[in-house]
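Dumping the structure here so I can ask a few things about it.
As you look at this complex, bear in mind that one protein chain is not there, while each of the others sits in place.
Chains: A and B, in written order; residue numbering restarts at 1 for each.
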Amino acid sequence: MAVQDNIAGPPRTAFYNDPVIRGIIYQLVVAGLVIAFLTWIILNTAQNLAAQNKSTGFGFLFETSGFGISFTLIPFDRSSYYWQAFVVGLLNTLLVAVIGIIFATMLGFVLGVARLSSNWLIARCATVYVEVIRNIPLLLQLFFWYFAVLKAMPAVRESFELPLSIFVNQRGIIVPRPLPDFEIFWVAVTAVLALVAAIAMVVWATRVRTKTGHYPAVVSRASRIAGLIVTFGVGYLAISLLGTVVPALSLGPVFPLIGALVLAGISLSPYGRYGRVFIGFAIGWAVANFLLGGMFAGLGEGIIVLGAALVALGIAWTMLSADRRSAATEGKLPLALPVLIVIALPALVYWVTGASLAFEIPVLERFNFAGGLQLVPEMVALVLGLTIYTAAFIAENVRSGIQAVSKGQTEAASSLGLREGDRLRLVVVPQAMRVIIPPLTSQYLNLTKNSSLGAAIGYPELVNVFMGTTLNQTGKAIEVIAITMLVYLTLSLTTSAFMNWYNARVALVER
Amino acid sequence: MSFSFVREQMVEPAPAPVNTAGPIAWARRNLFATPSDSLLTILAIVLLVWAIPPIYGFVMPNFLGGDAVPPGGTVEQCRVETAGACWAYISARMTFFIYGFYPAEEYWRPNLVFALGTLLIIPLAIPRVPFKRTNAILFFVVYPVVCFYLLNGGVLGMPSVPTEQWGGLLVTLIISLVGIICSIPIGILLALGRQSKLPIIKTLCIMFIELWRAVPLITVLFMASVMLPLFMPQGTTVDKLLRALVGVTLFSSAYLAEVVRGGLQALPRGQYEAASSLGLSYWKSMWFIILPQALKHVIPGIVNSFIALFKDTSLVSIVGIFDLLNTVQAASSDIDWSSPTQAITGYLFAGMVFWVFCFAMSRYSIWMERRLDTGHKG
Partner (left out) sequence: MSDISSNSAEERAINASQMKVSDTDVAIDVVGMHKWYGDFHVLRDIDLKVMRGERIVVAGPSGSGKSTLIRCMNRLEEHQQGQIIVNGTELTADLKRIDEVRREVGMVFQHFNLFPHLTILQNLTLAPIWVRGIPQAEAEATAMHYLERVKIPEQANKFPGQLSGGQQQRVAIARSLCMQPKIMLFDEPTSALDPEMVKEVLEVMISLAEEGMTMICVTHEMGFARQVANRVIFMDQGQIIEQNEPETFFSNPQHERTKLFLSQILH
């Protein structure tokens, strides 16, 4: 090789074989083809539009719409402009997306964890859910919920009545409308501040625990008092509920009061856990009685009460053994205090300011309900369908995220003596979240895009209102489609940007 | 301290103690391990006891203990108040659900299409069957052309059947198959373009992919339906089914591009380097070395894309094409068979058909994935 070194410089190839030149030629050719293609399309379009006497331009946005929309978050009527219709559609899309995301996340996480449960029955049920829902098109599921379920609801006069004055009929779900007065504003502010304060307190207490080895004395003592108050309150509730199952016990308000005081007192003694177990039993019995009565209406009342009692005994037994198995409560985060703060402070403000939150109860009048808030079946079906469908995919993401944390991690944490709660919080969940969050944001985006299927069942979201009605009426196909696609493009790019940022931030540092 | 020990007699394996193996032990471990476990099991059983019998009664026909009207029954039986699903309605309108408005005397043509498709797909799906390349060319290139002429007619003396008359499961399968067949090559080109070092090509490909992945399929279908006629020279009409096919293909190719890109990225750098060191040009190394390996890796991903596409074909009902879902939807306003359970029976039927196809394909995808994984272990 050395002898053959080329003194004259690098070998000269024909310029069309030089890779750099070739690359430039390819790009110019491709660019040229693309431009030619686009030009051809634009010329055709111009011709076609001219032949149909249509103009282009975004001026139509300021013309009157002339149509009504069945469900709007902002005021809208026939005299509103098209750009307002756009806003209505966009808001409706976002509304359904946000509600759907919240519920789908909750359901999805529960299902994902259930699929990994050591309980064979629970794991199989979750698997059946996921495998059935994932393999049926969303549109079909929407049609099912809308046409087969909601439209099959009884007529207005024979509405199903649920507790808390909620009515279900063909026209949708009618709930009491909240009528807040002005002071409620203070209560709401207090609630938010209380939540922030509770979270800050938990964060601070954890930091002190890390630094000094135990929770701050203030928090521990206050928590014990909070525990007493919570036990009193929950005990009162439990005994009152017990009155619904065993009518003999509902002897006026004094009985629950005394019972609650007794329970609170017991909680201070070494036998405190029996008090808690009793509360669990009582509430469990009442709830089970209510649910079983609803599900198996045909069976005799005695059987239902008995069955509910068995379920309640099961709950009591669970609580008893859980208590025995857990290590000293000193190590645990004092939860009673933050919970109390979040509930009590707003309640205090509520009482002090004399605020009132009345509810307008829907009342059945001649042809329809008066008062109350009506949730149209289109929205209910869309939220239901989106939630159930997306939850199946979220469940799979959660499952693979948890499984991605190798067994060795839990083993190492266990062998160091970490208890299950700390193990999950400090080792498993942080690692699982890294794997879960990117596909999770993808699913959120999918849910938002899938909300466009609401157009098929008549829900007035963006595609329905803008790309459907507006486009039909104005004929401005290109402008309308361009705007709609731009909206979705923005949503998608924002989500991608977030995902990239998150991935970069939590990436495990490697060599 | 002495602890030296030599075993005299080997211990033979003994059966596990009764309370740790066998069905009772299994139940204890898996259903009743802890009190909270037991509680969950009981609650799950209560829920199942509440939910399953009514569903069984609704779906199963009389001779299996349910309330449904079996195929061959009459509409009067369906109109009885306690009647369950009206399977008689499904069996009566079955040809509509499968062929749409296709003329009955020409059913042999779609049937031939189905038969040919099955004959070509089964050997392609089984890895051990040889002649994959011929098989693939037959299925991906020859078959679509043959199908088009068979179904459309107008040649060889077959009467012409316009696309407006195609419907039902036939249309669903056509859209998904044509969609995936056309989007695979486009997706491969896009993926290669995205990997390319040439900035213009790379940017164009990224823009194309991100655009179609960002928007819902329904907007793409609307766009195709409304804008395609505008893009074509004045006077040309674009077939309605063709518009939907174009939309679906564009949409699917963007997703496939990402799947193929994953396969290309998973290939070790050594493959690229080996190919170029052999003196192969870019396209030759792609065709002979890179793509075969990358594509084999992403077969599960391609199957998953196909499953998604198969489900998404149901959206064409919104632009007025009669796929399976739309035929079911249209038939539910059939007065001859109107009954309280008409609509829900139709949806159950469509749901089952979709589920069977999609579940089978997802099982196949998982099986392929496992097979590809073990092929690369060690």
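FYI, a residue touches a chain if its C-beta (ideal position, glycine included) is under 8 Å from a C-beta of that chain, and two chains touch if they have at least 3 such contacts.
What you see is a predicted model; the values in this text were computed from it and never measured.
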Task: Decide which residue listed in A:33, A:358, A:426 or A:497 touches the omitted chain of the complex.
output: A:426
- prompt: Which one touches the absent chain: A:95, A:113, A:418 or A:478?
  reply: A:418
Message: Please output the residues of chain B touching the missing chain, sorted low to high.
response: 1, 3-7, 10-11, 13-17, 20-21
Message: Residue by residue, what part of chain A touches the chain that was omitted?
response: 209-214, 325-327, 331, 406, 408-409, 411-419, 422, 426-427, 430-431, 434, 506, 508-511
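One rule holds in what follows: only the chains that are shown with their structure count from here on.
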Field: Interfacial residue positions of chain B with respect to chain A in the complex
entry: 30-31, 33-46, 48, 50, 197-201, 204, 210-211, 213-216, 218-219, 222-223, 226-227, 229-234, 307, 311-312, 314-315, 317-318, 325, 329, 332, 340, 343-344, 347, 350-351, 354-355, 358-359, 362
- line: In the complex, the residues of chain A that touch chain B are 23, 26-27, 30-31, 34, 41, 44-45, 47-49, 51, 117-122, 125, 131-132, 134-140, 143-144, 147-148, 152, 292, 295-296, 311, 314-315, 317-318, 320-322, 449-450, 452-453, 455-456, 463, 467, 471, 477-478, 481, 484-485, 488-489, 491-493, 496
